[in-house]
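In what follows, a structure is listed as structure tokens, so that the remarks can point back to it.
As you look at this complex, bear in mind that one protein chain is not there, while each of the others sits in place.
Residue numbering begins at 1 within each chain, and the chains themselves are lettered A and B in the order written.
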Amino acid sequence: MLGVCYYPEHWSPALWPDDARRMADLGLKMVRIGEFAWSRLEPKPGAWQIDWLDQAIETLANAGLKIVIGTPTATPPKWLIDAHPDILPVDPHTGRVRGFGSRRHYDFSSRLYRDLAAGISEKLARHYGGHKAVIGWQTDNELCCHETALSISPQAVVAFRDWCRARYGTIAALNEAWGNVFWSMEYNDFSEIEAPYGAVTETAPAHRLAFRRFTSDQVALWHRAMIAAIRPHAGDQFITHNFIPMAETGVDNFALARGLDFASYDNYPLGRTDLVLADAGAEEFQRFMRTGHPDLGAWTFDQSRCLTPSRQFWVMEQQPGPVNWARHNPRPASGMVRLWTLEAFAHGATCVSYFRWRQAPFAQEQMHAGLLRPDHSEAEAWPEIKAVEAEIRQLKLADLPAPKPKIAMIVSAPSQWVTEIERQGDSYDHESLMRQYYTAFRSLGLDVDIVSTEDDLTGYRLICAPVLSIISEAEVEALQKSGATLVFGPRSGGKTADCAIPEGLAPGALRALLPIRILMAETLRPGCGGSLLWQGKHYSARAWRDHVDPGPAECLARFDDGSPALVQSGQAYYLAGLTDAPFLRDFFRHLCALPGLDLPTLDLPDDLRISRRGGLVFAFNYAAKAQPAPAPDGADFVLGSAMIPAHDVAIWKDI
Amino acid sequence: MLGVCYYPEHWSPALWPDDARRMADLGLKMVRIGEFAWSRLEPKPGAWQIDWLDQAIETLANAGLKIVIGTPTATPPKWLIDAHPDILPVDPHTGRVRGFGSRRHYDFSSRLYRDLAAGISEKLARHYGGHKAVIGWQTDNELCCHETALSISPQAVVAFRDWCRARYGTIAALNEAWGNVFWSMEYNDFSEIEAPYGAVTETAPAHRLAFRRFTSDQVALWHRAMIAAIRPHAGDQFITHNFIPMAETGVDNFALARGLDFASYDNYPLGRTDLVLADAGAEEFQRFMRTGHPDLGAWTFDQSRCLTPSRQFWVMEQQPGPVNWARHNPRPASGMVRLWTLEAFAHGATCVSYFRWRQAPFAQEQMHAGLLRPDHSEAEAWPEIKAVEAEIRQLKLADLPAPKPKIAMIVSAPSQWVTEIERQGDSYDHESLMRQYYTAFRSLGLDVDIVSTEDDLTGYRLICAPVLSIISEAEVEALQKSGATLVFGPRSGGKTADCAIPEGLAPGALRALLPIRILMAETLRPGCGGSLLWQGKHYSARAWRDHVDPGPAECLARFDDGSPALVQSGQAYYLAGLTDAPFLRDFFRHLCALPGLDLPTLDLPDDLRISRRGGLVFAFNYAAKAQPAPAPDGADFVLGSAMIPAHDVAIWKDI
Partner (left out) sequence: MLGVCYYPEHWSPALWPDDARRMADLGLKMVRIGEFAWSRLEPKPGAWQIDWLDQAIETLANAGLKIVIGTPTATPPKWLIDAHPDILPVDPHTGRVRGFGSRRHYDFSSRLYRDLAAGISEKLARHYGGHKAVIGWQTDNELCCHETALSISPQAVVAFRDWCRARYGTIAALNEAWGNVFWSMEYNDFSEIEAPYGAVTETAPAHRLAFRRFTSDQVALWHRAMIAAIRPHAGDQFITHNFIPMAETGVDNFALARGLDFASYDNYPLGRTDLVLADAGAEEFQRFMRTGHPDLGAWTFDQSRCLTPSRQFWVMEQQPGPVNWARHNPRPASGMVRLWTLEAFAHGATCVSYFRWRQAPFAQEQMHAGLLRPDHSEAEAWPEIKAVEAEIRQLKLADLPAPKPKIAMIVSAPSQWVTEIERQGDSYDHESLMRQYYTAFRSLGLDVDIVSTEDDLTGYRLICAPVLSIISEAEVEALQKSGATLVFGPRSGGKTADCAIPEGLAPGALRALLPIRILMAETLRPGCGGSLLWQGKHYSARAWRDHVDPGPAECLARFDDGSPALVQSGQAYYLAGLTDAPFLRDFFRHLCALPGLDLPTLDLPDDLRISRRGGLVFAFNYAAKAQPAPAPDGADFVLGSAMIPAHDVAIWKDI
């Protein structure tokens, strides 16, 4: 199903019927509305006005469209802020209050605001809970976007103290857990604890990790209150949220997704590629500036799909033209809106919804394309959406079962926090190394789930944890029980739950699987990382190097200084450093070919990717030239053919 | 006439007579004094001391020198600030009060300070209004320098609310104009409005544009109060101000100049070149590090000349040696002080005044050269000034009529604000693209006026608006009426007065001249801009690309993707993107050769420039080697000759 984001409050009601008709004509089935409309629903204290929204929904429903209502809690109006200015968050880096005038100006630790936000969510849910045209709910919008997870407001500090009391019980236990004796940082009472910002030099890693855990918990707590406000009235209506990737928010999206029916994602490939390739040379960047990086959308789709047990997801917002928020904002290459749409379905989407119906001629996003231009004319993406709607309908793509990869990559918010808190080397970057692993799998034509250690891990043949810094005995056991081949990257098992070095050294609990010891770790500047030797071939190393005492484990590769680069113990492998892309690709190809895994691999160019869902293989050509589909001879194509034109797609039946 | 800036209060009165004598001996006629001397005029509350200034003026006048008095309002003394600390401005980016200890520590929205500043200005005007030796007044000093236009002090916010009330009448009108419905940013009352800083993410463009308009208006209002305080007592004495270019202050200098007799400019070619060429490679930079960029002084002179209907200007401060405030501060090449002086006259100056008489051995500018060194010896520029004084006198350069270019470039503060508020691409820079256009004209040997749309536009053959973002119907009409060929750059007509996309799409009101539609705009990284094809030749495109529906207009050039790069409708041309320098040069050369324009062009190297004034052609050789003057055979040279030595000047009679 395809949909669109619509803001009836931005337009004259006289336009609504025609808008609804044109949406239906385009083949759209779903319209998301309402998400920022608090000042229209409640223009003044106590003045509730919902007639206009009733009318808008009626108009859309009359055209056969289904409605998803976004709660407007990301934008409390000015009168509310002026009445309760302590709703505003405080920037940890500057200590300044973050004010009104845009969006997301609230503190997750404000109990008052949580109640107010739950209140308006419930009010809407009571009103539309039984509405036939309303099929679901989106809570808030892009929680924690604009770096709003972290706040050091007075109420956040008070809540943090409570959180600490709940976690540690006694102040002595906290002092012990955080190693506060180190610099006389010991507290006599929980009320002495501050947020770990603004100190003379770095605060204790355990203090910072606790604050990150607290922050993530506060967001999840806030979100659960929203879900709880809606659910009793929702009946068959689903509840979802359009997530920002946790690499960016620093919040545990698995925790945040609990209680939702499925996760949604807002897909802006060009804006994100501009940011991700910020340091790329012009020549390298130019290849993908109008297509997005071929592994970027997929990486976020695979994350989104795996956030809930449903293993489905929506693209709630899909870029249909240039956006306004990256450092440069090119238009998409012709064909890409269709390609991105099909790619989402290939990775498990059940709905793709474009943002937005009509480009707004005013306010912050007026340089952001829509399906219509401000003068109501059809914008560039229109014919592509027309075409892809028919294809999706004919191939019933939305109804295919979810993808079932044999490979899982483990991501973990606490591990991300650890690497951000204790970077140790400036060139160590959690997100880019995660993507490096992901790209290695994808370049071999492999599908990947992005999972948490708390997920059911059975059924995977290969589970890869590029950096699982904190790992419990229970998690080790679950990994072992999965029966999968296990690959751990450097720093895995490097920390306890309170960000200390484990007893008996790293990899701590992981030593049950890998009886090695990390004697020391070093970090290395770009270009100074040396090399590693594996199976007679030299590869580049970089950034991070664990010095491993292999103990009884087998050493499969060594760094230039002779220390182990890759060790194996039974089903488990430990990679002791970061490497170049060729090594990961060669190593994973080698693993996949081993008996027991037996996963066929391909050698795909970096601008061609495949995905499998429901008995179909999808191939996406990100290149500006035609490329052959990596399909077997005589493949049965249901879309396209053996030679895929530039920026086009082929689909054939999997055998 | 030549002059000098002098601070008698910095020196023992015993030195004044000899200083005056040496000034006169050097041929100087004018001395500017007084501009920072508040603490000497009013050392304590109510203690007025003007005897010393009387004596200094008397001493200078006795040597035959004329006086320009700078009012000391840029430097309120500490006792005044301590008595009224709310005079201090507040930094919008940090929220910190900007304190005492340097200069310009006042808020343009402080009514109290405006009254106090007008008070001391009037007091001086009353005292010296009838003084024969006093020929004029300089208000304050370099208004808005050090980024002091913007302030978010409490009084600025209150004034902004009043300004909004005056502009919009009702809060509903403001909400509508700003598109505040977008993110529930709607207000119920003007008292709810804040300055558009410190919000969680970007504030509304209309909000920001309003604050920029307000800020500029506040500065102009403040300045008008100063002029009003002086004028009644000034008699024949002129009033001027030494402007900072509006590219830097973000204030509408046309508005600020209203009420002045002429504008002045402080010319520091080396310091400014260091900043403008901040990213240039060493080899490129080295060419101009001791000369200044050849188009930089001229660009500011042409702006200064056109700020008032008089079409004359002063250089109130001219760098005579190294300065102290750029990132690196080289000495000028030998000959350049003379060259810069002649160049100012060529562009319409009637006085060039050097800054400063004697290098101060103390305080902030002790590394800033003067005409004398701190030990009273003659500094490097002395003989050059001696020489140029004679040349100016003999050629009567100061008395020549103002230059009368046939080409006008339109600049507009609101257009500058729009591009700063909504940059859309990091490589889009308003000032550098304005200079790119200017350089193209100058490289063809053409003289240029830099005008506002409110100026009289008749008489120009070519009017070029590199980016006139906001344009009214009245302005379109004026442009049309001028009869000139019109060239508009990309983004022209892109916004309404409230920073929205015009109805019927860009270029809005300009569609009366150019019946095209801008369907979309995209921005592109350096090196990723693609190309355009014009008259069979390929040029580089860059940074910004409008996608044009040409309608009935003729398409003269296309981008690599086939979309129109240059369209023409009658006398009007629309250039849809930014380009390389060769395109602009070739395109303008082509236009100038068309019947009706018929402007002869030259092909000048980038280190040679010519200017015309009063029947003379001036040629300035910025190169370190001799170059032939671009003069016709048998030209009648009144200065120099057909081969211009390094860093030298030739002048011949125009035919």
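Heads up, the rule we're going with is that a residue touches a chain if its C-beta (ideal position, glycine included) is under 8 Å from a C-beta of that chain, and two chains touch if they have at least 3 such contacts.
What you see is a predicted model, and the numbers here were worked out from it, not measured in a lab.
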**Request:** Out of B:R21, B:H84, B:H127 or B:H146, point to the residue that touches the absent chain in the complete complex.
**Result:** B:H146
**Request:** Could you tell which one of A:P205, A:P322 or A:G445 touches the chain left off the display?
**Result:** A:P205
**Fill in**
The listed residue (B:N175, B:N329, B:T601 or B:S641) that touches the chain absent from the view is B:N329
**Message:** Give me the chain B residues in contact with the hidden chain, please.
**Reply:** 7, 9-10, 36-40, 43-44, 72, 75-79, 82, 89, 94, 96-105, 146, 148, 274, 281-283, 285-286, 289, 321-322, 324, 327-331, 359-367, 369, 373-375, 377, 379-380
**Fill in**
Note that chain A touches the absent chain at residues 94-95, 178-188, 192, 194, 196, 198-207, 422, 424-427, 498, 500-505, 517, 519-528, 547
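Following the convention adopted for this analysis, only the chains that are shown with their structure count from here on.
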**Intercentroid distance (Cα basis), chain B paired with chain A, Å** = 48
